[in-house]
Structure formats: structure tokens, C-alpha cells
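A single protein chain has been omitted from the complex, and every remaining protein chain is retained in its original position.
Residue numbering begins at 1 within each chain, and the chains themselves are lettered A, B and C in the order written.
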């Protein structure tokens, strides 16, 4: 299929924040106005979270960040112990990161491409990026293989993704992927809408082939586990790339803990969101963090929205925090080991 | 808590599309330009879907449509048999529709409210709308009660929502709610990220209280069931309110069916999306339906994006279709009865 | 050039708000949320302006409203005496309305057209609309002819546009155009950036051909005349379609009057803006009307922004006001006759 290869020539390369010290630039932005100032304030708040060694930091991922060359930025945060848990869409974790872990790449494409032609060539388009659809089918199928290898039962997405990490290690694959690195560092990854991605295809195929006893993905278990982390750990901060289910899910964990009867659950002490979404349609993705305060989810003290497309804003903010090096004080929190399904005795009862 | 009541005075009232015949207005819009023309074309395409009695129509819901007074618009489409299945966020179905079914209401609020004060008064804010948080906690708890009443095991969100409909009928509640009406008309409702809403709180409490044997929400099962509908029914059209997980989920079902080995699965023959999201950030919510064609999900022939906030665009489009009355040819499809977990023999093998 | 004609087949037709009574629809929208509620409140405020016979109503036009089929909506407001002055971009008034007054039309086009091909065919594109470039050159040239016919000197854009109206009447052209109707009703039209349109080409040609004595367009005179109206009339309200120079210009008139030493100049008592612009970039087009209050330009009491594309929101709001018929109390204000360059004695000195 050589015509396909004509389109799949120029790979997306992951940006490396370590190469340019943007700290003086961000500090100057903090003295200006509009979104540059918001961006600088968000960078400071993220740095405060990291500098606050009591604070568990949760990163949320929406949009298409890995295919857009942001994988290494995320990895640098993981390796710096600047992130203790991830809540993501399936696209970033499975279709994009696990896909690259299997040895595949994303390609630079053209937003004016003829989509009908792309479809005939088995090329999937994400705005200006191309994916080899045949390679994506292999990814789907790998999730099926992993599901087939597990004992039947209800798994959280976190447990399943942990098995994906193990699969990579055992097969000598995916060095430098998010899934494998998180596995090795015991950083839990939650994908609350886990079927809504490449893994969904593999899991449906697994269940259809095994109608009586099979792997289920229990989204309530995901929420239970994240609530468990909140209850056991206490102080938390959020660094949110985009909105969607990950934003809502991670904010709701405060309410979930209260609903279980725990009193004095702290709201998220720090919260930053990068987005292009607008609050004026009333949807969650663009809703302000002040609005989240009315729900008792996010403290008003240290919160900042940054309006801008994330391939530009994320490396600037992450780069600021990386080059400030306050993360050097942190040690791996290994939250994946903290989850055992046992909730502590409630303080208040 | 009388101070709370000072804020909760003016209820949101659901808009009734039956009262104004907008057909001539939409027809005139079709002769103009920009989004008025796109809106008119989207209305025509939705009407074609409805007029095509072979076509199964799937409605997706994101954002906060029920709290924003759009419940009756959705209901009028259900009662007209113009919608055969719903894929939604949890917020619309549980926190908002089921909440109202229990007898509660949404209130008109103020975007400049002091969120810290609202929090202290147990008032949750969605942009310009208020919710009594104590009533929301009752809603959460009702989902716990329903979970407690079910046999342990893995349920699709659809199955659980069906039980919510049954609960309403059995308790004489929720006349005129989406959950109850869909239950009565056998219209399946899928919420692929089911824990990401009020039901999540109830389910976590249920699981914590029943650590050994409990209800799980299997998101793979949801995807399997929707795939089953696609395989069994064939021709489909999409009417998408917003993006998010529902948009992705329902589009992916074409690929899922192919991945199971079914050949000649039709792409969605018609597709309309209402959104304010922009394609330029590469995220799925704003991605064009032409891009979806590259993935083999949506046919290019009859697709239209409409850029506009949905409380304005949805009643206009739904009103056009309602007053065209082509839905009078349709009979209830009762897709909930079509789902039995058994996939037909593959044509191609 | 028959290939050109292949593209110029389907004319844009102007929408007629008189045909559908949207009052009940807008009233229902007012009981919902988000932009539907904002739209309804904006419609009410515009209706209050019209109902307040002391209030001079100024309409501002940005974007491309006339080419987009909104000319008749504007005309219905003019004929109803619901608008006492217009401040516009040149595109709406010259390139689009005067162009149509000369007998030309806009055509429905395709946003995916090959722009290079269009250029070769002398077709100009505005998003999904086509213009015959040769006809636009005739329009440019007609403004040159009008300039050539005038005595040399400095004219306000208002004075020049009045001459354009006279030209249409004298040549039996442009029945039902904005320029001619405003001329006949003595409604002044200001275009503060008058060279930034088709007229600019004609005026440059006029000046190049008449280097020593020619027509100038004095933008300070425009501002002086509008200030004169504000000083002489008093109470004013704004109905703003889009932002840009017209929004800024008309708001500034309050400050201009104060700067001349008039005390007790009222801020604009009512203000409505329709826009898709966002406040987060700090630019004027999306800046809130609350921000305008800090400048002393707009009263906070009755102001409303509506976020939505104007081909959808404008006919709904104008239709509401038209069908409420409060304009029947109004008589033509004939503001064009009020302008004589003489400012009244200052009250305070």
C-alpha cells in the first residue's frame, strides 16, 4: 500500500521541555496581562503543588495530547514525581500512548486532506495528524489479548491499564511510554470511560468470544479507588489538561468521599485547567473553577484557568515547573500500592 | 434554611416546541448564510433521518441540557418515535432528569453569584442555574438504593438506567421524565461514563457497603450492546447535542462492528452535530464530521455541523422536525428488546 | 465567463421576520438557561428601548450581515422607526447593501471551494457566500463617480453615504436598500472606518485623479456629529450586532461629550450586543458591557451580551421586537436633520 506511505512520511516528534529553560519567559509573562498572565499564574500554582510535599498531584488528560507530541512532557513530569495519579480519556492512554508503546508512530498530516481518500487508504485523521488504521487495529487486538489472559471478573480501568503496563514489560516493549513508566513507578492511571477508545474494541471482542465468563470494566470501581486515594491521602491538587470526563471525575471525588460519610474532606487545594472551552454554553469542560467551588470541589484560594490550545500552553507550564526543580524534594508516592479496597474507619463516627 | 430559599425562587421551565411552528423560519434561514444556513441544513438532515423509516436514529446528549429547560424538547422527540436510542453523559440523565423525576427542580441563577456563599448554602451552580445540593444527595442515595436492590453482577449502564425507570414506575414518580418515558417506550439509554455523575456516588457507597458481592457497571457491556444494535439493525443516523464521550462512543460503534468481523457495516448514513467547540484544538468534541469520515465512521453524504449554543439551536431544529410531522410514519422501534447479547452469524464468514 | 456562472447560481434571499411570530418562542427561552435565556433577555431589553419613546436607538453593524441575508431584518427595524441611527463597518453598507442597491446579488457558496480557482474566476468568497468581483468593481467605481460629483472638501462618512442615498433615488435604484431607505427616513449612517471598504477604492481613485482639490472623508467629523446627536438628544440605547469599530465608536460618544465639557451626559441606558467573541483575549469586540461601565459608557441596569452567531440570533431578537409592535408608538426621529455642527450651550458652564 505504497500510496498510504506517501501520506505517512513525517513523524510527530515529542517535545522535550528539558532543552529550554522557560522560567525567565514565564516570569516576564506574569508581569503582563490576559492569558500570558494567567499562564504564568497557573505555572506558579502548579509549582506550588509540586513544592508542597504533602500534596498529592493528579494530572488529567483530555484532547489528543500524546498524538500531538506531548508524551515526553508528561513523562518528564512522571519521572520528576510531580504527578501522583493520572485520570485520562482512553484516546491518550490506549489509542495513542499504548499504540506508540507497541512501536507505532503518529504522522504530520494536512487539515485540508480529502477524508474520503484517507479512509480508502486506511489513514485516520486527527486534525493535522495521521494514524495508520491497520496499526490501530493491532492495538485494539492487543487489548483483546490482554483481556483474554486475565481471570474473569470486574476490573477497574486502573487495574486493566496496569496489566497493559505489565504486558509491555514482559514483552520488552514501550520503554518511555506513559503506560509502562506509570506501571514501573506505581502511578495509577484511571480512564473512567474506558470503552470509549481502542480498548473498547478489544474488550467487546473479548466479551463476545467469551459470553459467559469474561473481563468487565467496572467504572464504579474506578471511582471507588480514586475516592479511596482521596480519603487515605488527604491534600490534593489538580493539573487539568482540557475538560471532559477526567475533569468532572476528579473533581467529584471530594463529594464522593463526603457521601461515604467522611467529614472534613478537603476540597482540592490547588487547581489549574488548560482549555479552549468557553463557559458560556454551560457545559462542564469550560465551567470555571469558581463554579466548581459552589459544588464544594475546588478551593478558591489557588485556582487558575488558562485559555489556550494545550500544545502551546502545556509545554510552557510544565517547562516552568521542571526547570524550577522543586520536584527534586519529592519521592515517588506509589499510590497504586495504596489502593486495596479497604476504607479507613471514619473519623467522625 | 431560608437564606437558601432566597436563591431558589425562579424555576427553570421546559421549553415546548409544539407551541410555535418554526418551519417557515428555518426554511428562510436555509436561504441565507453562515450558521443560520447550517442550522437549516441540519434540520433538513434530521428530518430526512426521521422520514427514512429504515433508519435508526440515535440521539447523543452532552452539556447540561435537562437543567437548561430542554427536557420537554427531548421528550417530544421520544414520543414522536423520532429517536430510537440515547447515548448521554450521566449529568443529563441522572443528575438532571432522574433528579427532576424524583420531584426536584432547577432554578434560574446568576453567573456573578458569590460561589463561596453558594457553597455554604448548599447550592450548586451550573453557569446561570442553581441546584439544591441536599436534593442532589437524595438523588445519589436513590441510585444506591436501586443498586442495593439488584442481584450482584456486571450491568451495562443501560440495564441500570432501565432499573431506574422501573423504580420510577413502581413508585409512581417521574411521569414525563426521560428515564421513565424511555423505559416505557423501550428506548435504550446508554451512559458510557456512568460513574461520572450522581449515580457514581450511589454506586461507590453501594460497593463500599457490599465489598464482596455487588453491582458493577461494565462499560464494555454498554459498547457491546450498542454494537449489537448496529449489527442487527443496519442503517443509522446520529443527532448529536454536543461532543464528548457520547459523540465518540456512538461513532465508534461502526468500527467496533467491523472489528468483530462483520463486513459491509454501513457508516452512519446521516449525522448532525450541534456544538460550540472548535476544531482547531484537535479534540474530538469539535472535530468535523468530515474528519470522522476518514475513520470510516460517518458518511460524507449527509452530515452537518452547527456552531451555536444548544439551548438556541436545539429547539429550532427539533421544532422544525416536529412540525414537519414526518415522524407520524414511524412506529416505536423498541430497541431495548432487540438487545439480548447474541450476535447474529457473521455474513462474511 | 460561463464557468463563473456555474458558481453563481443560488442567490442569498433575505429573511423576513414578519412571517413568523416568534414571541411565544422567545418568552419560553426566557424561562430556560444559558444563551437562550440571554437571548430572551436581550430581546426584552431591545423591546424596552423601542418602547421608551424618549430613547434614541442606535444600531451597530459589524460582520457581514447584508450578504448573509439579514438586509430585510434591518429594513424592517428602520421602517418601524425602531432604529434612529446606524454605525457600521463599510462592508455592510457599501460592499453589500449599496452593491445590492445597484442591482447585484450575493450567492450561496461552499466553504471548501478552491480559493485559487475562485480567484481566477473573479469570485470573492465570504465564508459560504460568493460575490461577482466584476460587479464589486462597478460598486467601487460608483463611489468614485459620486466623489467626483461633489464639491471638494472634508465630508463625514455620514454625509457621503447620504449622497449615495441621493444617487440611488436620482437614478431610480435601490428601492428597499438600507442606504436608500435611511436616506428617505433621514436616518444617519456612520461608517467610522469608511476607507476600509469598497468606497475606499473609489475615493483613492478620486483623490489620485484630483490631487489638488478633492473629497476627503473626515473621521473626526463623524465622531463630532455622533457626539452632537448624543448631546442634543440625551437618552440612548444600543443594539450592537458584533463588535469592532462600530461598538467602540458608539460607546465612546458618551466620553466624547463629557470631554467637551458637557456635564450630566447619560451613559447609554440600554445596551445589547450579539457576538461570538470571547472576553478572554482582552479585545474590545468581546469585552463585556460591565467592563464598558467602568469606562462610564454603558449603564449596568439594562445590558445583555448574547453569545451566538448573528444570522441565528439577530432574526429571533428583531422578530420578537417587531411582533411585540411597541414600535407602533414611535415616529421617525429624522436625526439626520438634527445634525448642523452647532453644539448647544453647555448646561454647566
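Basically, a residue touches a chain if its C-beta (ideal position, glycine included) is under 8 Å from a C-beta of that chain, and two chains touch if they have at least 3 such contacts.
These numbers were taken from a predicted model, which means no experiment stands behind them.
Q: Any idea which of C:15, C:29, C:118 or C:240 touches the chain not displayed?
A: That would be C:118, which touches the missing chain.
Q: Out of C:277, C:318 or C:339, which touches the unshown chain?
A: Answering carefully, the residue with contact to the hidden chain is C:277.
Q: Just checking the interface: what residues of chain C touch the absent partner chain?
A: On the chain C side, contact with the omitted chain comes from 62-64, 68, 91, 111, 113, 115-116, 118-119, 123-129, 133, 137, 140, 154, 192-196, 200-201, 203-208, 211, 215-224, 227, 242, 244-245, 248-249, 252, 255-256, 259-260, 276-285, 287, 290-291, 293-296, 300, 309-311, 341, 343.
Q: Could you please point out the chain A residues that touch the chain left off the display?
A: With respect to the unshown chain, the touching residues of chain A are 12-16, 19-22, 24-25, 28-29, 31-37, 39, 64, 67-70, 106, 108, 126-129, 307-313, 315-316, 319.
Q: Extract the touching residues of chain B with respect to the undisplayed chain.
A: 33-35, 278, 280-282, 307
Please note the rule applied: only the chains that are shown with their structure count from here on.
Q: How far is the middle of chain A from the middle of chain C, if each middle is the mean of its Cα atoms, in Å?
A: 47
Q: Please compute the C-alpha centroid of chain B, do the same for chain C, then give the distance between them in whole Å.
A: 40
Q: How many Å are there between the centre of chain A and the centre of chain B, using C-alpha atoms for each centre?
A: 25
Q: Give me the residue numbers in chain C that touch at least two other chains, ranges are fine.
A: Touching at least two other chains: 33-35, 307.
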